[in-house]
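So, chain A:
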Amino acid sequence: MSVVTEVSPDQKKLTIAVKGRFDFGRHQEFRESYERLPHKPESIVVDLKEATYLDSSALGMLLLLRDHAGGDNSDIRVVNSSSDVKKILAISNFDKLFDIS
Partner candidate 1 sequence: MQAQEPLTILIAEDSAADRLLLSTIVRRQGHQVLTAANGAEAVETFKEQQPDLVLMDALMPVMDGFEAARQIKALAGEALVPIIFLTSLTESEALARCLEAGGDDFLAKPYNQVILAAKIKAMDRLRRLQATVLQQRDLIARHHDYLLNEQRVAKAVFDKVAHSGCLSAPNIRYLQSPYALFNGDLLLAAYTPAGDMHVMLGDFTGHGLPAAVGAMPLAEVFYGMTAKGYGLAETLREMNAKLKRILPVDMFCCATLLSLSFQSRSVEVWNGGMPDGYLHRMASGERVPLPARHLPLGILSAQAFDDRTDVYPMAVDDRVFLLSDGVIDTCDAHDQLFGVERLQQVFAANREPDRLFEDIEQALRDFRGQARDDVSMVEVSLLESAQAHGAAPVYSDSGQSCPLDWSASFEFRGATLRRFNPLPFLLQLLLEVHGLRAQSGALYSVLAELYSNALEHGVLGLDSSLKRDATGFARYYEMRAARLEALQDGFVRVHLQVQPQGEGGRLVIRVEDSGKGFDVARVMERPVDNVRLSGRGIGLVRQLGRNATWSDQGRSASVEFFWEIEA
Partner candidate 2 sequence: MTDPHVDREVLDTLREVMEDGYTELLETFLADSQSRLHELQDSTSAKALSDVAHSFKGSASNMGAVRLAELCQDLESNAKDKSPEALAQLVADIHSEFAEVRPVYESEKHHTHIH
C-alpha cells in the first residue's frame, strides 16, 4: 500500500503517509484515505517522508484534500518533505496554502 493512514485515539488528528511516487496513480487511494472517515478530523498531517516524487496531480490531490477539510478553515500540515519535494512545493507557492516542513 502506498497510502497509509492513521487516526489519533481521540479521532481529532488524521495522518496520511504517501510512499513512493505521489502521482496520478495514487488518486483513488488518496481520496479514500480521508473521504470515508466516521468522524471528520480537526487537523490533518500529510507525511511525505517516503515520497520520492511529486507532480502536478499530487498538487491537485492536496487541493482536493484542503477543499474537503474546509478550504480556508482547514488545518493541514505537509511534513518531512525531501528537498526535491520542497522545491516543487516552493515553485508552486503551495506554502501559501499549507504549512510545509
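In picking the candidates, the idea was that all candidates are chains of the complex that A comes from, given by their letters.
Keep in mind that, in the parts below, a contact is a pair of C-beta atoms (placed from the backbone, for glycine too) under 8 Å apart; a residue touches a chain by one contact, two chains touch by 3 or more; residues count from 1.
Bear in mind that the values here come from a model prediction, so they are computed numbers and not experimental data.
Within the complex, chain A makes contact with only one of the listed candidates (1 or 2), namely 1. Taken together, the chain A residues at the contact with candidate 1 in this complex read 56-57, 59-61, 63-64, 67, 72, 91-94, 96-97.
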